[in-house]
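The structure's right below; bear with me while I get my questions together.
The chains shown are only part of the set, and none of them has been moved.
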Amino acid sequence: MNWTWFHRLGSPPSFYRFAGRLAPWLGGLGLLLLAYGWYAGLVLAPPDYQQKDAFRIIYVHVPAAAVSLSLYVLMALAGAVALIWRMKLAEAVMVATAPVGASFTALALVTGMLWGKPMWGAYWVWDARLTAELVLLFLYCGVIGLNAAFDDARAGARACALLAIVGLVNVPIVHFSVEWWNSLHQGSTILKFGKPAISADMAWPLYAGLLATYCLCGHAILRRAQNELLLRERNTRWVRELATELGGGARVS
Amino acid sequence: MKALAAIFARELRLAARAKAEWLMPPLFFVIVVTVFSFGTRPNDPQLAAFAPAVLWVGALLAALLSLERLYRTDQEDGTLEQLLVSRTALSFAVFVKGLAHWLLSGLPIVLLAAPLGLMLGLAPPHLGPLVLGLALGTPCLSFIGGFVAALTVGLPRGGALLPVLVLPLIVPVVIFGAGSVRAAQQGLDAGAPLYFLAAILTLTLTLLPWLAAAALRNAFE
Amino acid sequence: MPLLSADQLTIQRGDRALLRDFDLRLAAGELLHLRGANGIGKTSLLETLAGLRRPAAGQCRLADEAAGLHWLGHRNGLNLQLSAIDNLRFWCGINGASPAGIDAALAGVELPARARRRACRSLSAGQKRRSALARLLLQPRPVWLLDEPLDGLDAGGLALFAALTQAHLAQGGAVLMTSHQTLPAPLAARELIL
């Protein structure tokens, strides 16, 4: 097996360039998919026979919720890589992921609450799924706060990595909470392998929206990681060269 | 006057430096309420009856957590002895520190109480007494707590002592505060307990800074 | 009339009296160097004179109560989260002095410009001590009580301290200090051995 691609990608300057090339594509694809998903979902799809139009929140809620979990896993994995191989790139990715994940967790919570009012008659119930998702938000906030508290970026990233790894236990709790506890929240139907249990003209826009959200997250994380790398490497030669290349003030310090 | 402004500015600057610090007491408040609700049966309609107690105890503990640091760092790095030497009116300094503590940890809690009350199932008309009570009660927490922090600042492990000394002193505040909400829930007059709270607050604001200043002077030996 | 005087001072720590019936006069323009073995009670005496510790007997008096005194102990009195500038700004506010003098004071103790805006926590031991010395320059006060002010200062720092002290003495101030080192060159001190 040839690992040179891995090492090359792992070096900050080549990742910076790679991310710079990939990010616009991801962003563009994400926007296109989102446009289709939302148009098909919010305009074309027929209203639900029970929920009427309220069900349309699903096109925001489900992607946001799914992404909130995936990003946490990504963050913890990046953290593990940062700890084990002391890889600067992984640190940057981890630090970049946390705010994106936190935003989508908050979005999932808010859309869920807005949906809960018509469905359950209350914005908030103390239900396993809901509370676990709230805890997920706290974990993201913890990582962000811990990182901010450190002066030294590398030490901060490593501390966050440890925290993120321990917090990983919450992810299965969120996902399986609907099965482990009797919950008001509906069980997995869409995000299950095999045959989805909703009609196709509702499902396809949802899948498009899901993919779009992943693309947009990827875009955001790549861009944030780029910034993070620039900040961390501001005294290295490649950043200086980049700065002169871009014609900006060559003084970055 | 200038000295007080300086102390106040320093507290705010410190909070701004430790970037996310001012976020922590309200976050703690939210988390305690969450953990508590998680410890109960899901969707328990009874929860609303306990909401006042949960919110008040949560607010109390959130304020408690940051109290220990009120004077400890100043004592450890020598700022306190410089203040003593500088002949600033110590009681005013204590007052300003209490005020800053309330602004940074009490006020966010007051603002958060209404949404959290709703989450715990409190009916909207009962939010008034809750928020008013907390607005009157949290400054009491800051000042009573500050007094105890001053008492324990010189002690080797004052941190352990602090909460145990604060809690009994604070009990009346919690009784009246939570009592006011409960009175509202039972359709009784929610005003009377609030008047008591206001009285406690007045007493606290006028007397405790002097006592705390004496405690600080004493702490040096 | 001395700027600072102590009469019949008895200082007690725990069960033990460190000093008994101790008298002290500090005149304007005088530099008094307090010496003595470790644990003899120099720090305790200075703290008592500064008014931080209550003497078991006797009393100390300051000629000009209103003008007060400067105290520099083992602890620097710097909040480690704030920068040197922020710390000094705080002391300016407390004493009602103008913050305009801060830059001059920090330049006076030769703290590098890039170190002035950084949290004090990241300063070296000597840089912290210098920042603490800068506080003395912010506001004129006749009496300086300095406990081991030379600790952590390099050769340049010692010269600087000597210059500051001489300027203060020349203006009619008085300094009472402890140090286990001999004082840097031009300073001529009256030694008091406990």
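Note that the chains are named A, B and C in the order they appear, and that numbering of residues resets to 1 at the start of each chain.
Everything that follows uses one rule, which is that a contact is a pair of C-beta atoms (placed from the backbone, for glycine too) under 8 Å apart; a residue touches a chain by one contact, two chains touch by 3 or more.
Bear in mind that the values here come from a model prediction, so they are computed numbers and not experimental data.
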Stoichiometry of the full complex in this file, given that only one copy per chain type appears: A x1, B x2, C x2
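Operating definition for what follows: only the chains that are shown with their structure count from here on.
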Per-chain Cα centre nearest the global Cα centre, belonging to chain: B
Multi-partner residues of subunit A (at least 2 other chains): none
Numbers and ranges of subunit C residues touching at least 2 other chains: 119
Footprint of subunit A on subunit B - complex, ascending: 18-20, 23-24, 27, 30-31, 34, 37-38, 40, 42-44, 47, 118-119, 121
Subunit C residues within the subunit B interface of the complex: 50-54, 68-71, 73-82, 86, 89-96, 119, 135
Subunit A residues touching subunit B - in the complex, by the definition given at the top: 122-128, 131, 134-135, 138, 141, 144-145, 148-149, 181, 183-184
